[in-house]
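Only one protein chain is missing; all other protein chains are in place.
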C-alpha cells in the first residue's frame, strides 16, 4: 500500500490543506487511486459507446454519471462541460476535470497530435466555486514525441502549478506519440521516460499505457522501470481496450503487485457494461486497488449483488 | 415535447436565472428551438442571396431582419456587426450572436477549415449592455477532424463557459470536416460523435447536419444515435439546401418524430423566399417545432395569410 | 443622395454622438464619402510615387498632406506613424487611421497575403487624445480567400467594435485575394460577397474594387449586387490605377448613378498630380460625390483655379 | 545641416519634452546622428570580432563600450542585456537599446528571416528607471519582403508608439530581405520603398543600406529617392563591411552631400580597430556628421592624437 505523498511545495498553506483533503478523497484514504476515465466522448467520439458488446445504456452520457455515482470510484474524470450539465444530479461524485481533449480523426501519418487546454484555470476556479461540486483535481494529456510537444509541455507545467495553487490534484495522461516514436508507443523504456517527464512537470499522478514486451503482450514487470523513473509521482496504468472482467483483474493484479503501480484508470471496461455489471466490476477493482484485497476475493464481487 | 433542461452548473445564481429566461424565450416556452440561421453572408458570401429561385428581396440583408421580426422564430442567429446595424429597427427579435464565421472560398483540398472567434466575450457583454437588445445566446462553429481542431475546441470551450457566466445560451454548429474525414461528413456515426463532443463542451444545443444513409438520403432514424450521444445537450438539424416547403416539413417531421431532435435550424429555406412566403413557411415550422402540431396542420399554414 | 445611417448599436450614448459627429464630418454633411487613400507608401512602397507621369512633388510624403489640407476631401486615410509626423502642421485634415498595411513584395504565387493590425486600439485612443487631431475613423484591409483570412477577420471584427466604442467610423478595404480566388478578384459576385461580409463585420463603409465584366471592363451596373449585399454598410469603390481626369470622372459618375455607391476612394489619381492639379481634381470629385453635381459641371473644375 | 524635426504627435507633453532632449543628445545638437552600431554579436555572432584585420581587443565586448565612451558618438546601439552588464562602468554613453536581433545562421534559401522583440516596452521602461542610464531611444530591424513581414511590422509599429510615449527616439533598421526580393536587396528604388515604409511606422530615423548602381557600386546620388521617400523621417546609411578609413570618409561625404542623409551608422568599421584607432576614426566621422566639416579636415583627424 502506497504512502500518501506530502502536498507539493510552493503553494499557500491553505492550498496544501485542500490538496491533502482532495488526495485523501480521491484515493479513498488508501493512497491508491481508482480513476474512472470518461473523456472518450471526445477522444474516441462515439466509437466506444455503441455497437458490438457495448451495453445499450452506454449510448447516453448519463450512463457514465450513474456508474460513477453508484460505484466506489476514487474520481470520475471527464470534461467540464459534461459535468456542468449532469453535476447537479450527481453531486456526490468526486470529479477530476479533464482539461484537454482531441478527437482521433487525424492520424499520426497525416499530422502529429496536438491537444490544447479547453478552460483556463480561472474558469476552473470559478466553476468549482459556483458549482459547489467535489472537484478533486484536473487532468491533461501530453504526447511526448509529437511535433507540438513544446506547446503541450508549456500548458501542462502551468496548469499543474495552478492546480496545486488551488489545492487540486494534477493528473497527466502521458502517451508517447508522433512520427518520431511510431511503433514504439508502448515500449517500457519510452514509457518510463514519459513517466519521469511527468514527475518533472510536478504532477501527482502519471497515467500511462501498460508496457508491452517484444511479443506485444503486457508485461507488468516492465513497469518497474516506469514506477522508479516517476519517483514520488505515482503511476497508474490506463485500462485500455475492453476485455473480460477476470482478465482485467488479472492484469490489474500484476500491475499492482509486480509493477507497484498506485492504482488504475479504466474507462471502456467500465462504461461499456450495463449499470449493474459496471458497478460490480468497479466493486472488484475497488477491492484490489483501495482495499488491497487479493484478486480471488475481488472476482467474487463480479457476480454478487452490485450494492 | 422535450423538457427544459436546468441551467448549467458553475455560474452565479443570477446568471442561472438569466439563462433560464433566455432558454424560455428562445424555445418559446416549448423546450424546442426554432433557430433561424442567418450567418450565410459570410459562410457562403453572396451565393445564397441571388440567382435561381431566390426571391429578389433576399439581395438585401434587411430581408433577414424583416423575416425574423415578423415570423415566430425562436431566435435569429447572425453576426454581431449586422445586428449592430439593424437591431435598433428590429428590437423585438431574440438574437443569437454567431461568434465565428469563415468564407467558403478555400476548399478542403487546399487547406483544412479554420474559423476563429470574432468578438471577445467582453465585447459581447458590452454590446448586450449598451444595445439593450434581447440577445439570448451565442453560436460558434467547430470542424472536428480539421487540422485546426485544437484551436477551435479551445475557443469553443472557453466561450461556452463565458456565455453561461453571462446567462446566455451556447449553440455549437458541429460539422466534421477536413482531409481526415473527407466523404464521411454526413455519416451518422461521425455526426453522433460530433454531437457527443458538443455535450462535452457544455453547449446547450448542437446544430448538426442530418445524417445520410448509404444511398445519400436523409434517414431520420439514424438521428437516434446522435440524440443519444448528445445526452442533455439538445440536437437540432441544419436545414441544408433549399427544397420545397412540403418536402422540408416532411423531413422536419421525421427529424422530430423519428429522430427526436429538439427543434430545427433553417436559413436558406427561409430567406430565399419572399417576405410573405418566408413568414408563412416559418409559421408552418413554428407549428411543428414549438406547437408540436402535426405536419398536416402545418402544411395548411403554407398557403394561408402570413399573419 | 444617401441618407446618413444611424450610429451602430451596442456602444455608450456618448460614443454614438461622437460617431455621428465623425460621420457628418467625414461625409461633409452629405452622407457620401470622398476618401483620399494614402496608404500606398507601404502597400506599393515607392512604386506609386516616382517615375512615368508622376509629378515630381509626389516623391515627398508631405505632398499627400498638402493635398489633403487644401482639397475638399472627406477624410485622408494613412498610417498613424505618418500622421504623427505631419499632423501638427496639417491639423485641419479629417484623418482616418489605416491600421494594417503590407508590402506588395510577396506575390500570391509564393504565399497568400496577410496584413496585421499595427497599433492597438488603446494606442489609437491615446494618439487621438494626446494629438488633438480630427480623427474620424480607422481602416483595415481584409483578404477574403487568403489562407490567413481567419486571423484578419478576427482582428477586423474586434477593431470595428472598439472603433465604434470610441465613436470612430470603421472602413474595411475588402479585396478577395489568394490562390483560391486567383483570376476572380474583380468578379462582381465575389465582390458582392466581400461587401456582404463587411456588413457582417459591422463596418460603416466597404471599400471595394469596381467589378469588371467578362471583357475586363468596369461595368458599374454590376455594382448593384454589391451595394445590395452590403445593406446599410455603404459601398465606395477604389479608384485604381491612374487614368485621365475626365475618364475618372466618367467612371465615378457611373459608379454613383448606375451603381449607387456612397462615394469614392482615390489615391494615385490624386497624389500623382502636382498640387494644383490634384486640388482641381479633388474639387471635381467633391462636386460629384458631396455636392451631387453632374459630371459636366465637375469637368469644368478641372481647368479652373484650384481654390 | 538638417533641421531638428518636432517631436511626434500623440504623446503627453512631458514625453515630447523628453523626446526633444533625447533628440538633441543623440544628434549632439546638430540634427544629424552618428550612431555606433553594436548589435553584431548577435547578428553576426563572433564573425566580426576575430580574425583577419580585426584588432585583438575586439574579441572582448568591453571594447565596444570603451570606444563608445571615449569617442564622440551620438549613441551606441546594442542589446539591453549587454548594457545591463557594462553600463555601470560606462554611464556617460548615450545608449540606444536594440530590441530585436537574430543570428545569421539560417540563410534565406532555407527560410525567410524573422527577428522578434526581446524585451517588452515595460521592461525597457523599468530598465531605464532603475539603471539611471542615458537611454536615448530604441532600435528594431524589419525585413520588408520576408514571409514574416506582418509580424515584424506589427511589433515595430507598436514599439515606435510606445517609445515615443516614453520620450524615446525610435530607429528602424530597414533591410529588404527574403526569397521575394533576392538579388534586389540593395536596389535604390526598393530601399526608397523601405524608407517610406519606415516613415509610415512613425520612426524618427531609418537605417538603410547604401544603394548600389547596376555595377554593384555605391552611388550616393541614388539616395535622393530614398531620402525624399522618407520625408520627415531621417535617413542614415549603414556603414557596411570594413574598408579603409579614407574610403569610408569618402563614401560618407558622398552620402551626406550628394545623398543628403542625416548622419551615419557604423559598427565594424569602428570596433574592428584598436581603441586609439577607433577613437580617431570616430573623431573623423564626428567632424563630418556633427560638425559638418569637410572630408579633408576629417582625414587629418585620422592620424592625430585620439583625444
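So that you can tell them apart, the chains are marked A, B, C and D in the order they are listed, and the count of residues begins at 1 in each.
Following the convention adopted for this analysis, a residue touches a chain if its C-beta (ideal position, glycine included) is under 8 Å from a C-beta of that chain, and two chains touch if they have at least 3 such contacts.
These numbers were taken from a predicted model, which means no experiment stands behind them.
Trainee: Can you list the shown chains that the omitted chain is in contact with?
Mentor: Across all of the complex, the chain we cannot see touches A, D.
Trainee: Which listed residue, A:54, A:96, A:114 or A:203, touches the chain dropped from view?
Mentor: Reading the full complex, the residue touching the unseen chain is A:203.
Trainee: Touching the absent chain in the whole complex: find that residue among D:111, D:182, D:221 or D:297.
Mentor: Only one listed residue reaches the unshown chain, and that is D:111.
Trainee: Of the listed residues A:57, A:70, A:186 or A:225, which contacts the missing chain in the full complex?
Mentor: In the complete complex, the chain left out is touched by residue A:225.
Trainee: Of A:55, A:91 or A:180, which residue touches the hidden chain?
Mentor: With A:55, A:91 or A:180 as choices, the missing chain is touched by A:180.
Trainee: Identify the residues of subunit A touching the omitted chain, counting contacts across the whole complex.
Mentor: Looking at subunit A, the ones touching the missing chain are residues 5-6, 8-12, 144-145, 147, 149-151, 153-154, 157-158, 160-162, 164-165, 176, 178-181, 189-190, 192-194, 196-197, 199-203, 225, 228-233.
Trainee: In the complete complex, the non-displayed chain touches which residues of subunit D?
Mentor: Its contact residues with the unshown chain are 39, 41-42, 44-47, 49-50, 59-62, 78-88, 101-103, 105-107, 110-111, 114-120, 123, 126-128, 130-131, 133.
Assume only the chains that are shown with their structure count from here on.
Trainee: Could you grab the centroid distance between subunit B and subunit C? Build each centroid from C-alpha atoms only and quote it in angstrom.
Mentor: From the centre of subunit B to the centre of subunit C is 35 Å.
Trainee: Mark out which residues of subunit C touch at least two other chains, giving numbers and ranges.
Mentor: Within subunit C, no residue contacts more than one other chain.
Trainee: What graph shape do the protein chains here make by touch: line, ring, star, complete or other?
Mentor: Shape of the chain contacts: a line, open at both ends.
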